[in-house]
Every structure is written in structure tokens, then in C-alpha cells.
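What you see is the complex with one protein chain gone and the rest in place.
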Amino acid sequence: MMIKYIISRIMQSIIVLIGVTLVTFILVNVVPGDAVSLMLAKRTDQATMDRIRHELGFDRPYTEQYLRFLGNAVRGDFGNSYFEKTPVTEMILRGLKYTVRIALWALLLALALGLGAGIVSAYFHNSLLDRVIMFFSTLGISAPVFWLALLFQIFFGLKLKVLPISGVDKPGSFILPVLTLGITNAASIARISRTSLLEIISQDYIRTAKAKGAGELRVVFKHVLKNAAIPIVTFAGLVVRGLLGGSMLVETVFSIPGFGSLMVSSILTRDIPLMQGCVVYGATIFVLINLLVDLAYSALDPRVRLVKET
Amino acid sequence: MGSPLLEVKNLKTYFRTEDGLVKAVDGVSFSLEKGEILGIVGESGSGKSITALTIMGLVQIPPGEIHGGEILFKGRNILALRKSEMRKLRGNEIGMVFQEPMTALNPVYTIGNQIAEAVMLHSDVDRKTAMKRAVEMLERVQIPMAKDVFKRYPHELSGGMRQRAMIAMALCCNPELLICDEPTTALDVTVQAQILKLIDSLRKETGMSVIMITHDLAVVSEIAERVIVMYAGKVLEEGPSSVIFDHPLHPYTEALMKSKPVLGQKKERLYSIRGMVPSPYNRPPGCLFEPRCDCSMKECSQAEPADVIIGNRRVKCIKYCDSKDGNRP
Partner (left out) sequence: MKRLRMAIALLLIFALAAMTACGGAGKKEGTKKTGGTVTFGTAMDQFGNMDIHYTTAAAPFQAAMQMTEPLIGKDPDGNLFPLLLDEMPEVSEDGLTYSFKLKSGVKFHDGSLLDSGDVKATFEKMLNPKNLSVHAGSITTLIKGAAEYADGKADSISGIEVKDDQNFTITLVSPNASFLNFLSAWQMSIYPAEAATMDGWGTKVFIGTGPYKLKEFEPNSKIVMERFDDYHGGAKKLDSIVFQNMTQNTALMEFEAGNIDLTEVKDTAIISSYLENEEFKDNIVMIEQLGTIALSFNMKMKPFDNPKVREAISIAIDRETIVNKLLKGLGTPAKSFLPKGVLGYDEDLEEFKYDPERAKQLLKEAGYPDGIDVEAITTDTAATTFILQYLAEAFKEANIRMTIQTYDAAGFTDIRNNGKIPMFILTWVSDVGDPNDFMSLYSTPMSQFISNFYENSEYDAQLQKGLTETDLEKRAELYRQLDYKLTRTDYACAPIYHPNAFMLVSKKIKNLRMENCFRLFDAELSE
């Protein structure tokens, strides 16, 4: 039954991805205006533009272009970047190397810090400690990533001179970006996990577990955490997606040649093959994360399985 | 009969809240013999559940606090037990069944898992034995296809099934005392009767004692031997169920009787007690039922009436304080 569910979710994901390629294609090719003239935003004459349009196959019928694009996309082939003249996939993998590394560490930090703070806060709820933690988490949630990044750069890089301000090749280069992304997300995880823990703790089945004679640790680890994990996992999925989104900003601020900054520059330069590749790869990652979250979700919560099966 | 299985003496459970002190249980006393079924009735908010939870040691402290009294279980004051000792008692010697079977079972574990957990908590058996015992228990509470239900999650079962499973869980360690807090309120009428019959037959089988909390008088009169009537954290009347409802002594019991719905008829109450349960804060001196009482006297609001024993019955009403049959404890 679980397998049936997984298969149906995978099918769904594939349909979503095909939709994404179609939308990407339409966005890039059909509206607005002419892609090549956008790509060559500076001075170029009409003849040169026409020649480049032909070279990129933009003068073919849309259906033919799309099918070719789709066929190549399935094989992970998005052609060469117009400006770098390097296979798009190679460039994206190069960028992901940094982005995934930062996102993973940031996620780890966010989870460790957020869950820790959330659990402590829930355990001592309404105490002074709880209030202090929640104050900082509100601060962390409302602080713009951009601002936090700048603050860290000024404080750790410029004033204390203990960490590099930007770049990827100095020792400790990744600390500030990871900290920036980790802390903002830890704040929201702390809040969510506190709320859901408190909600679960007051549930009837927790009282039942205690009535059985289960000890405090057992109640927390067996009965509370698994239930609380359901909203937390959902949220962690959001966080991962947010991390990828946030990486655009953070990578720009910290000069990291990751996937985010690649995407930004592909849009700035209108490098169409690169842009298409970035969107499709980005969407694939999002869809995969969604799939993982849903699977984790259904592994945690038997009620989801039933609803989705019928 | 020797000493009673359970003796509650002048129990007081209070809650400190931001709005003031809530005296949820305020001087409750009763006792329970081995093998006996005691009914506790009373309107919503009268302190029935808190009494039960105090016995179970499940009142959150804070905001709750045990302000005084004793709970003697098999002669031991369990209020004085250490946490770990109390834990050994819970689920083992005292089992409890809660009102809402949907929310009282953990949605993310199977029925079998949850029953087996209870088994393993109190006996030194391996997982396999515990699971076998869980299936046995499910069979004992007359669940068909117990082996299949064992693997099910709570949301896959009907309300009646879930309540049976709850009972199986409460009984898996052969407790001497079973507390049922409104076990049938959430169920429909035919299932209610089945569950009550099941509890009764299990009691006969095992010889355990049962506290049956309900505000459904029909349930009590059907199953309980003795009844206590609670109001605003106090016991207003106590007596055998066979007589207490036919000849209520306390005006509150009488009012409760009038408001009792007739089985099989329309569900709405034909009569409800006028007025409202007094606010739990800043309670006035005197009888707390006085403002709603049809036969209140001016003395009623002056001092709290004492308990009066009349034969095998007990009542807390000024009407009986001067009665020749009564004598003060």
C-alpha cells in the first residue's frame, strides 16, 4: 500500500515537472517579446540578432522547439550556456556543489538550534528562559536575511577580522553564510517546534500514555516527538525550499558561485539555455524535496496514507 | 469485608490560575470495597475527572496542587508515594479509561503497539510475549478478528472498537481498580450498553473494583452499586444506587433526576437545573447549591452544612442537620 502511494506520488511529480518545462519554455519563448534581443541587451544590429536566433534554433516552430527542449531536458542536456559556452548541466552541478553544501550545513544548524531551543522552550514554557528564547526567535524571524548577512560581515569580517567577509577559498569562508541561513531558519523552527510540542503535550493520548505508567522520557520520546515531528517535518521541507531560495541572496552577498547566484546571473544576462536549465533543475529539486517530505510525512502519520490511498 | 480497597479522605485539589484559585476538588471523601462499582455523577465541572486524575497522580503540578487529604489504596497513602513508585502503580494496579476514545489513543502507533507497551511497562516480558498478551486482551474485550485489529491504527477503527481497545489497554496488567471517566459518552446508545455490559462482566471475571464516572444517571443506575453525587468539588450525597434516585435526599440530586433524559426518547433534556454552576473563583460561604435550590432557606447561605449520615446514606444539606434520624459524624 505504501508502495502504491509512493508510485502515485512519483507519477504526480513527473507530471508536475513536465508542466514546469512547459511553463519555462512558454515564459522564455513566447512572452514577453523576443528572447534573443533580450539576451543581447546591449548594442547589436538586427542582422547579428537574426543570425544568433537561427544558430540557437529560435526560428523553428514552437512545437518543434519545445519537443526538442523536452527531449534534451529528460537527458539532462540543456545545451551550452550562451555566454560561458559550457554545458549548462556542468555549470549547474558546479554551482550546486556550493549551494548544497551550505544548505545542508545550514539545515543541520537550523534543526539542531531550532529543535533544541524549541524543546527547551516548550519544556520550560512560560518561564523566563522560554521568553528569552522566544524573543530571540521573533528577532530571528523578522530579521531580513540580507540585513543579517551584512551585520555578520561587518561584525565578524570588518571589526573582529576573525572570518572572511566573502569568497569561498579562504579558511572559514562558509561559516558566515551557513550562520546567516541557519540562524534565520532556526528561529522559525524553534517557534514551530515549541508550538507543536506544547500542543501535543496537552493531547489526550499523552495523558493515556502517562496513565499506562510510562515515564517522562518515554512519554516525550515515544509519544510526543513522533507526533510533533509531523508539523516539524512539513516545516523542515519548507525550510529546505527556503534555504535554496535564501541561497540566492546569501550567495550574492557572500560572493559564492553557487546555484543561486548562477540563477540570478542567468536571469540578469538573459542567458536563455542557462536560465531554462536553472529553472528545470531548481524545480526538480523542489519537487524532490516535496516528495521526500510527503514520504516522510506518510511514514510518520498513518492517517495521511489512508486519505491519499482512497 | 475487610478494609476497603480505596479510601479517599477529605481530598482537596486546587488550581492556581491567573484569575484566582480554582477549588476543583474540595474535601471529597468516599471509599470503595473490593469488587464494588462506585458511580460518580454530577454536572459538568463538578470535579469528577479531577478526582479521578488525582487518584491516578496525573494532575499537573503546577498549576494544580494537592491541598490536603489522603488517598489510601490498599491501606497506603498514595499521595505520599515517590514518582517512580506511583508510576509502578499506574496502569498496573490502577487502570483508567478515558472519555474520548478517538483522542485518547496515539494516532501514530498501532493498537497492538500501544497495548503491548502497557504490558511491557509493568512486566518483564519480551516484545513477542507482550504482543501475544495484547491480542489476548483484545479478544477478551470481545473484539472480533483481534489479530487484524492489533495491526490497525486508531483512525481505522469505529468508536466502540476504540473504546474496547482502551479498556483492553487499561486491563492488560490485571489492575485491582479500574477508573472509567465517562467511557460511553461519545458512543451511540447501543454501543454504550455493550461497553457497560463488558465492563461489568470483566469486573465479575477479575474481581476488580470500578469507579464509573458519568453524568448519565441511566448508566449509573444500571451498573453501579453505590453512587456519590458531586457538585462544585464537593460530595453532596452518597448512597446505594437502588434507592438514591428513587428517593433522593438532596435537592440537587432531585434536580439532577428531573433533568435525566429518558432512554430511547428525544435526546434533549426535558428539564434542566435553573441557574448556573457557580463561578469557581471567590466562592461564597454556605451551600453552593443555594442560589439554584428550590427549597433554600436563609441559613443555607451562612455556613456550609455538615455531612449527615442517614443509614447507609450520606447527605450534605441543612434540611437534615436537625433531623432526628441523623447524627453528626
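Here the chain labels run A and B in written order, and each chain numbers its own residues starting at 1.
Note that in this section a contact is a pair of C-beta atoms (placed from the backbone, for glycine too) under 8 Å apart; a residue touches a chain by one contact, two chains touch by 3 or more.
Quick caveat, the model's predicted, so the values are computed rather than measured.
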Contact set of the excluded chain (shown chains only): A
Touch criterion as defined above, residue of A:70, A:93, A:175 or A:264 at the omitted chain: A:264
Among A:179, A:253 or A:279, residue touching the chain not depicted: A:253
Sole residue of A:143, A:165, A:225 or A:283 that reaches the chain not shown, by the stated touch rule: A:165
Option from A:73, A:91, A:148 or A:181 whose C-beta touches the chain left out: A:91
Touching residues (missing chain, whole complex) on chain A: 32-34, 37-38, 40-45, 47-48, 51-52, 55, 81-86, 91, 94, 146, 150, 153-154, 157-159, 161, 164-169, 252-257, 261-262, 264-265, 267-271
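Quick note on the criterion: only the chains that are shown with their structure count from here on.
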Inter-chain centre distance, chain A versus chain B - centres from mean C-alpha coordinates, in Å: 52
Residues on chain B engaged by chain A in the complex (per definition of touch): 56, 58, 84, 87-92, 95-96, 98, 100, 103-109, 117-118, 121-122, 153, 155-156, 166, 169-170
Touching residues (chain side chain A, partner chain B) in the complex: 203-205, 207-215, 222-223, 226-227, 230, 300-303, 306
